[in-house]
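Left out: one protein chain. Kept in place: all the others.
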Amino acid sequence: MSGPVTGTRRTERVIAAIFGVSAIAGIALLAVYLAGGQTQLEAVLLAICLGGIGIGIIAWSQWLLPGALHVEPRHPVAESASADAEREILEEEHSITRRSFLVRALGGALGGLVAALAIPVLSLGPSPGRGLFETPWRKGGLRLVGLDGTPIKATDLPLEGIVTAFPEGYVGTADAQTLLIRVAPDLLKLAQDRMAWAPEGYVAYSKLCTHAGCPVGLYRAAEHRLICPCHQSTFNVLDGAQPVFGPAGRPLPQLPIQLQPDGTFIALGDFSAPVGPAFWDMTDG
Amino acid sequence: MAEPDERTAAPDAAPMEAAMKPSEAGGKRADTDATPADGDAAKERDTELERLVGWVDRRTGLASPVRVAMRKVFPDHWSFLLGEIALFAFVILLATGTFMTFFYTPDARQVTYQGTYQTLDGAQMSAAFASVMRLSFDVEAGLLMRQVHHWAALIFIGAIAAHLARIFFTGAFRRPREVNYLIGIGLLMFALGEGITGYSLPDDLLSGTGLRIIDSVMLSVPFVGPWVASLFFGGEFPTPDILSRLFVFHVMLLPGLLVGGISVHLGLLWFQKHTQYRGGAAREDNVVGLPFWPGQVFRSLGLFFLTAAVIVLVAGLIQINPVWLYGPYVPYLATVPAQPDWYVGWLEGALRLGLPIEPTILGVTIPTTFVPGVLIPGLLVGALTIWPFLEARLTHDHAEHHLLDSPWGTPIRTATGAAGVVLFLVLTLAGGNDVLAVIFDIPVESITGVFRVLLVVAPVLTWLITYRVARERHDRGGTPEEPESILLVRNAAGGFSEAEADQ
Partner (left out) sequence: MLLGYGAVVGLLVLVLAVAGSVAGASSPTATRAESGPAVTVAARGEQLFLTSCAACHGPQGAGTANGVDIRTAGAALADFVLRTGRMPLADPAAPARRGTPQFDDADIKALVAYVASLGNGPAIPTVVVSGADVAQGRDLFVANCAACHGPAGGGGSVGGGFVAPNLTQADPTTVGEAALTGPGPMPRFSFSPDELDNLAAYVQFLRNAPHPGGATAPAVGPVTEGFMAGMVLLVLLLIARWVAVRREPKDAP
């Protein structure tokens, strides 16, 4: 190999300088880290270090390496004729497929084994059971409590107020989460049998969206609309949380609540329907 | 037909190894135990590097295949580097991910936080969330690692998508590369899985909400839904098991599948040789480009460092996924705006545009999430998967192709691809309909309605327009340019190169 051509010396020096900057950046990065570190500064120095190496390498390849195109032949990928002889040998001396009955029997045995491979998969979780149909509220008579565990009093909720409630003893349980909303009683337009579930304008619905199970946390009080943040399903609080917009297809299940003499609430039983997203046999109850 | 003959560094080594495919070269080792000849050749071989190479070669027989590899020709075009960007992002993910694995614990048990972030002091959270808080605030350079990892993930999948688009629009998936294309689709699926499992590991409010949605989509499958959801999560959502399971997917199963898949993907590419664009000396039966060493290796290395530099710079200067603001996951809270990472945005959009129709047919309820969450994604991925075979069948073209098509030259494929891209864009934008509502001050209900219409109209319109434009350009432009004939000169080392006009 002959020595470098005159004129590439300058390029070499420039590239070497870039590498030098990288080296300094790398050391500086270590120094910043040891001095206590600072995320933005470390990132900039690391980027300079990496980028310098990259720029140097590309500059080297573009200015100092031969850029001439090479050509090489390309053969068809498919087998060429000379492989026929190999194939014949394979069939003659290495084949087992002629004993097709035995091969099929082996296949059957393996199939049985594969079927049994369902075992590790099925052990991954319990049978769905009744879990999707029921919530802890089904015990009946449970008091509504807030996030801090203290019973919610009617006077805690101002008109047009909303609070998240749970059954006493089950605070934070996902499927028991409930919205307690206070509206002017004369605005409620529930079905006949549901009016008793909403004493004095306090109405309780499941907080789990019937679309994909997100907590329906947004409330436009003036319009009495509950909105789910995930996909914008919107429910009308006044008519049993019927969906009025968005992809949800069912109303939020309603919780039958009763106002106690001491101002707290209890639930008379479980929600009016399975909570959360739908599943294929949910109408089986 | 013989390949250019291989000249090893030792001029008196075994004479030419003819008809070499790289895979066959391994079977015919150069006889390196032959004693070195005298004189100049011996002096050259005695350099340190040569001694090292000789040492390794006498134990592995690799010198000859490596030399073949060094002269292997790779077509050079910037659009062939998109897959490499993805690969380099993956390397960065492996490196930063390994570091973080030392600090993360996939434990759902509740602990009380006592760390640097005062606002959460005393708060209850899962040990997993606490470990991510510790990594972000109490581990030196921990936050930088986390952010590099997350930004690299966004780039990883973006680069795969760009690479897929290039493959599709140039017809690189045709025979003999259908299998490699399928592997690529599989890699895309694994990458999506990595992304989703990855951002769910911190167990924060935003990603936990996403898991809830995944549970609901699994539940929506008729007959097997509740079983699938229960088996995947280990019970009724939320479960304490899910974090450790996602962890296993994220650090063991999916990386393993990715590494294995990428290896096969690159291996096939190596042996089938890369495709090339028409023009210049390129023909179906040759490869025109730069040799692997030093040309392509320098390019790839340089691109790696530059990719890393850009990702690191962005990762340190722009905050991403501030889980301390979202707070630990609890199943009874969710906030706007609620979106997953961009590459799942299309699924999110499909769910938001879903119609509120939940029929019960013969006792079987079809949940509203089934069509947009299971059926449509399944159809889209399925369409992507069968495309090479469908196209081959429709065009009756089962020949090998190593020259790439110009997108304008294949109107139907290009129109379908363009329509697919537009569909993907509409769904992704729909996934951010509430953000768009704020930006443009338009009611989100109106935006959703517009997107529902666009979902059908936009891809159809795009197909028709793209087809017309492609047809006109195709008809106007005539057949692809015939390759000019060139003069090839064989140099002393055995390789071919273009001759200069005056040679």
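For this structure, a couple of remarks:
First chain written, first letter: the chains are A and B, and each begins at residue 1.
One rule holds for everything that comes next: a residue touches a chain if its C-beta (ideal position, glycine included) is under 8 Å from a C-beta of that chain, and two chains touch if they have at least 3 such contacts.
None of the values given here were measured: they were computed from a predicted structure.
Although it is not drawn here, the omitted chain touches the following shown chains in the complete assembly: A, B. Across B:Gly198, B:Pro238 or B:Pro340, the residue that sits in touch with the chain not pictured is B:Pro340. When the missing chain is restored to the complex, the residue among A:Leu147, A:Leu190, A:Leu259 or A:Ala273 that touches it is A:Leu147. Considering the full assembly, A:Ile162 is the residue among A:Ile162, A:Leu190, A:Leu259 or A:Ala273 that touches the omitted chain. Mapped onto subunit A, contacts with the missing chain fall at residues 5, 7-8, 10-11, 39-40, 43, 58, 62-64, 66-69, 147, 156-162, 164, 215, 217-223, 225, 227, 229, 232, 234, 245.
Seen across the whole complex, the unshown chain contacts subunit B at 76-82, 85, 118-123, 136-137, 143, 147, 151, 154-155, 158-159, 162, 205-206, 290, 299, 302-303, 306-307, 310-311, 314, 316-322, 325-327, 333-337, 339-343, 345, 432, 434-435, 437-438, 441, 443-445.
The definition used in the following text is that only the chains that are shown with their structure count from here on.
One finds 20 Å separating the Cα centroids of subunit A and subunit B.
On the subunit B side of its complex with subunit A, the touching residues are 1, 3-4, 21, 71-73, 140-141, 143-144, 147, 176, 209, 212-213, 215-217, 219-223, 225-227, 229-238, 272-273, 280-281, 284-291, 294-295, 298-299, 301-310, 312-313, 315-317, 330-338, 348, 351-358, 360, 363-369, 372-373, 400, 402, 433-434, 444-445, 448, 488, 495-498. Those residues of subunit A that touch subunit B in the complex are listed here as 33, 37, 39-40, 42-44, 46-51, 53-58, 60-61, 65-78, 121-122, 124-128, 131-132, 164, 166, 172, 174-175, 177, 207, 211-215, 217-218, 228-233, 243, 245-250, 276-284.
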